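See structure below.
With one protein chain removed, the remaining protein chains of the complex are shown where they sit.
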Amino acid sequence: MERSAYIIRTHHVKKVYNPGKPDEMTALHDISVEIERGGITVLQGPSGSGKTSLLSAIGCMSRPTEGKIFVDGKDVVKLPERFLTEMRRNKFGFIFQQYHLIRSLSVLDNIVLPLCPTDLPPAEMKERALAVMDRFSITEKKKMKVKFLSGGEQQRVAIARALINNPDVIIADEPTAHLDKKLAAEFMDILAALCGENRTVVIATHDAFVYEHSLVGKIIAMRDGRLAGAH
Amino acid sequence: MTLYAGLLGTVVLLRWDFQSSSAYQLSLERKTYLISTIMNYVLGFQILSVFLFVYTAEDIHQLFVGAMCATGSLNANPVGWLALLSKIIICFAAGLWLVLNYLDHLGEDFPLVRLKYAVLLVLLPCICADLYLQLQYFLGLDPDIITSCCGSLFSTSGGSVASSIAGLPAGPSMVVFYTGFVLYAVTSLFGLFWEKAFLRYLHSSLAALFFIISMASVVSFISMYVYELPTHHCPFDMIQKEYSFIGYPLYATLFCGVFFGLLPGIFQRAGSIPSLQRNFRKIERTWLLFSLGCMTSFVMLTTYMVLFSNLTYFSVLKVLAGNTANERIIPCLLQH
Partner (left out) sequence: MIKHLKIIDYALTSILRRRNKSLAIISAFTVVVTALASILLFSNSLKKEAASLLASAPDLIVQRTMGGRHELIPTDYAAQIRKIHGVGEVNARYWGYYYDALTGANFTVLGTEGNPETLQLLEGRLPAGEGECAIGAGVANLKNTGTGGELILVDSSNTGVLYEVTGVFRADSSLLTNDLIVLSNDAIKGFFGLPPGKATDVAVQVFNENELQTVAAKVKRLLPDSRPITRTELVRTYDMVFNWRSGMMLSVFGAALIAFCILAWDKATGISADEKQEIGILKAIGWDTSEVLALKFWEGVIIALTSYLLGTIAGYLHIFVFNAFLLAPVIKGWSVVFPDFHLTPHLDPYLFFTLGFLTIAPYVASTVIPAWKTAITDPDTIMRG
């Protein structure tokens, strides 16, 4: 497999929800984009423009109805589910809008969760978790249940969880929606640091603070499931 | 549940179209998980049920006049032998299906999916038939029947197949047994280093052959040493408590060894499927090693019993020569 400059390429991707039913909805029409290795790429567009749909397709969470998606040069559209899982587990780290932590588990347990169905020994797993927790200064909260954490802390736990598997690509959907200016700035700094480690970051957002940030490399604008011209 | 899996299996078989990315195909793909899980349960149960069946047959022998072990219970209703045979066959077939399923999961393009469900559809009626046989057996048991037990079936003087096996001379069958094992071990070792197809086929054929040799050996001489009684050849008595359940590890190692020994040959063709090639050789090696390990344990167990039995080969010869005045054997004879 040749190592191209693009870590992700989509090729005429189309996504139809509920095909053949009365509530059929085409969320993506013929999307072809390239995402470069390293650097921050932003998907920008109004609500309902299909940002989340595209993110979930390139993150191997859902399969597009048509088209091809290459991750590291490999077409993932035709892969059986368990190989998609493998891609998710090995290549991607996800940061969701609502954080999606398991609220009744402790911080540490949440962070190691992605590594649970692997053959990594528990001690090593914990070691890794402590390393990332240290980085985001949440180590002293490790035994605390997530539901007692503040929003900013929860986000840092979510980031730590996304990084535990040492992913190449970090996908973040509306990461700053619940954050104030200061926290959002902090978050962008973290992302910048991750890019420095040669990781790729893809963010979907309609927050001007994010897409006007100086570190953003490429902006893909979307309107109604179509590309509105790449910048 | 089995029926449900069968139904799903049929649907998958008919409608499977990997190229399609329709929602229907996706739902089929998800159903395969359900089928796999159900079949894992069902087939796991099948494997367990061989053990249960034998144990139950063993346990109920006291209900029958003249029965002293599972042989007697099985004789009480001859369907029992058929049920036992079908159980063993299904046990092997079930194992094969699980391996097939496992291999299918390794490939990125579901390489064996059609074959898998076709085999499943063949397997299901067999499981039902087996269930039917088992029911027939247990319902057809009549405690008033006076059965004959192993003493007569596996006696050295009789016309049946069983007794002719029992009558095989211990010395030569021991030679055949150990030669068979050495041959098998050597092919295994060769197989570990050369990935030639013909070696695989040879290996699997030898495994099958060795299974037959071993079963014959159990009846002809291993049993003799377990019971320390040169005239007793029952393959079932050894799972009794009196013989510290030695039969269970004995049969378990043999069955596992043969099963894993058969795999490389049977799945030889799967190795050439492109999407499997990467992992297949590694798995095959594991099979070979595992099979060899089980077989070696089996043979070691046998050897241990032969060597440390109170019955010496010498006394066997003496008995065969008609000299029954051996003080160690007489009490055994009375005991039984």
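Per-chain numbering from 1; labels A and B assigned in written order.
Keep this in mind: contacts are C-beta pairs under 8 Å (C-beta built on N, C-alpha and C of every residue); 3 or more make two chains touch, one makes a residue touch a chain.
Note that this is a predicted model, so its numbers are computed, not measured.
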item	value
Touch criterion as defined above, residue of A:Met25, A:Cys116, A:Ala131 or A:Ala185 at the omitted chain	A:Cys116
Among B:Leu34, B:Ala208 or B:Met300, residue touching the chain not depicted	B:Leu34
Residues of chain B (touch criterion as defined above) contacting the omitted chain	1, 30, 33-34, 36-38, 41, 45, 52, 55, 59, 62-63, 65, 143, 146
Residues of chain A (touch criterion as defined above) contacting the omitted chain	52, 55-56, 61-62, 81-82, 85-86, 88-90, 94, 96-98, 100-102, 104-105, 109, 113-114, 116-122, 125, 161, 165, 173
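As a convention for this text, only the chains that are shown with their structure count from here on.
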item	value
Centre-to-centre distance between chain B and chain A (centres being mean Cα positions), rounded to whole Å	51
Residues of chain A that touch chain B when the two form their complex	19, 63-66, 77-83
Chain A contact footprint on chain B (complex, rising order)	18-19, 21-23, 26, 29-30, 105, 108-110
